[in-house]
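Before I ask anything, here is the structure I am working with.
Note that one protein chain is taken out, while the other chains of the complex remain in position.
On to chain A.
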Amino acid sequence: MSINAAPTGAEAAVEKTGQRATVPTQRGGRRKPPLSENKKAERKLGLLLCAPAALVMVLVTAYPIIYSFWLSLQRYDLRFPDQREFIGLENYVTVLSNEFWWTAFGVTTLITVVTVAVELVLGMGLAIIMHRTLVGRGLVRTSALIPYGIVTVVAAFSWRYAWTPGTGYLADLFSDGAPLTERASALAIIMLAEIWKTTPFMALLLMAGLALVPEDLLKAASTDGATAWQKFTKVMLPVMKPAILVALLFRTLDAFRVFDNIFVLTAGGNETSSVSMLAYNNLLRGLNLGIGSTMSVLIFLTVAIIAFVFVKLFGTAAPGSDDGERR
């Protein structure tokens, strides 16, 4: 029974980080150094209003996080339950000096950077198209969102069949080998599947940002002599910056936890494992709760660092903090 509890707990811990990160994010954006009495009272009220939600979250997330951390400090392999023992940070040394971990870490980082970058560009294009279309707007938006509506595992299976030699239409079209069995092409296919799946989500977030750009601002830029490109880079992007950062934050956190596509497409073969795959393999396949939990905690830390960096970016560079006062 406890076998299941640990991994779900660990996963939940990672899961929650993504959500928690948004809370300080928003607060960070509005932070103003000197607080008047009035502002203090307002802030107190704000904290009180947040308290119930925060409390529930602590209850739900704190236990699994603490429990995984506790597990990560032990030698605890379910195949050898007798050898269970407190060993301090030894698991961390083991993991961090392990080349599989670093390979997986590299793969995950690569997937994160490439997919998020491509998704940002494609998502922006899609968002603009969805925002601008006048005829058949509903149809355009709905069809653009279809990939996002499909369950990831289902989509992953259809990609797998498509790339399987003999039966798949894509495999026959693009290569004569088995692309999912070669590392480079397998990674490319994983990234393709990720991008196909989550670009609509990116587009949706960016479209909300586009709606923030007042029509008059673009008109003003037109009469001021801006070309379409200058309007985009000099007016739209700066105004959208907070929305872009939010979209990037969400997607980066999500992308770093990539699992389903890899699980279905390659099962981590040929060094295509992500860190989440590796943790899963150690926890559930290897039944090594100590090492698996250590990996979960490390993923948690990485995700926390990513969130922290984004929050810093918000704090310094959001023109929204200027805009915000006009609410």
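Following the convention adopted for this analysis, a residue touches a chain if its C-beta (ideal position, glycine included) is under 8 Å from a C-beta of that chain, and two chains touch if they have at least 3 such contacts; residues count from 1.
Just so it is clear, contacts and distances are computed from a predicted model.
Matching "Paraquat-inducible protein A", "Quinol oxidase subunit 2", "ABC transporter ATP-binding protein" or "Cell division topological specificity factor" against the UniProt entry of the left-out chain gives the name "ABC transporter ATP-binding protein". Only one residue in the set A:I189, A:V239, A:L253 or A:L278 touches the chain that does not appear here, and it is A:V239. The chain not shown here is touched by just one of A:L110, A:A220 or A:I305, and that residue is A:A220.
When the omitted chain is restored, the residue from A:L59, A:L134 or A:L173 that touches it is A:L134.
For chain A, the list of residues touching the undisplayed chain reads 134, 214, 216-217, 219-227, 230, 234-235, 238-239, 241, 319, 322-326.
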